[in-house]
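Removed: one protein chain of the complex. Kept in place: all other protein chains.
On to subunit A.
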């Protein structure tokens, strides 16, 4: 099902949670709403479901305005962050709930409901656990029961709020892969909320990055990684170094040094911010256009060495990632850094506050 989100505004008291959100979700797409807490991503999900009423704007399901359709009639499968399983019902009754509350002809017989619940339990790989109560399940199992319960009503769209938030890292990774496979199998239009950029990038067809109630960027994981549209996206997607530079006639200057940067669209003259990810720095012997610095410390990580390089001026140390089996410089050594990829955004320092994980 296609979902059009047009000019959605939502305030809680004086706090604006959503400020003019525009988004179109295609039929069968798997979309991630990514952002820090307070960015409005969960509110947007709840507005789509009909659990919150927007102050302005429209939600269209296949072109039909949903303004006067209550959540009961929107036919959305909503998976809550803490699952909200009915604790006094067995797994089977939980899954069949959506069918059991239907009225008249719509309501399948008890045997049909049971069969459907068992079928969905198989689908979420929990066959045989139908008689358990939620308290007797692990976190990952509860998550899958919640998903099965949402799928039982054959929803037009599947909405998941931080689906893996409460699970430990290993289970999270398995479930992520499994959810992707399930989506490819069932083809539901799916929207999920997450604050984990890795999760969004790995799972979604398209990622919607949100901040302070507005959309910063909509794009495929490829777009987001290679072409972050804003400094915020640059900072939110992963570790990055920020250097305040001055652009004069198309050249970025760090203090009194002109930097040789990879080709990029031009940036107007004036103060600007240069973003370089730790793994996009290379040590070089050629000082021309490179950033001079002194190695301060070397830290070991599983996948790389992290080298802190002080570059002078009023910057904090720059972090450089060096793939593991490479010859590392010594602390105190003078080095030259050359970025192989970067983002250059016009504007002075302090214009945006970087996300702090």
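Methods note: a residue touches a chain if its C-beta (ideal position, glycine included) is under 8 Å from a C-beta of that chain, and two chains touch if they have at least 3 such contacts; residues count from 1.
Convention: contacts and distances are computed from a predicted model.
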*One chain isn't displayed here; going by UniProt, is it "ABC transporter related", "Transcriptional regulator", "Sulfate transport system permease protein CysW" or "NAD(P)H-quinone oxidoreductase chain 4 1"?*
"Sulfate transport system permease protein CysW"
*Of A:3, A:85 or A:318, which residue touches the hidden chain?*
A:85
*For the full complex, which residue in A:101, A:115 or A:297 touches the chain that was left out?*
A:101
*Among A:17, A:59, A:76 or A:147, the residue in touch with the chain that has been omitted*: A:76
*Which residues does subunit A use to touch the chain missing from this display?*
49, 51, 70-73, 75-78, 80, 82, 84-88, 97-98, 101-102, 133-135, 149-150, 152-153
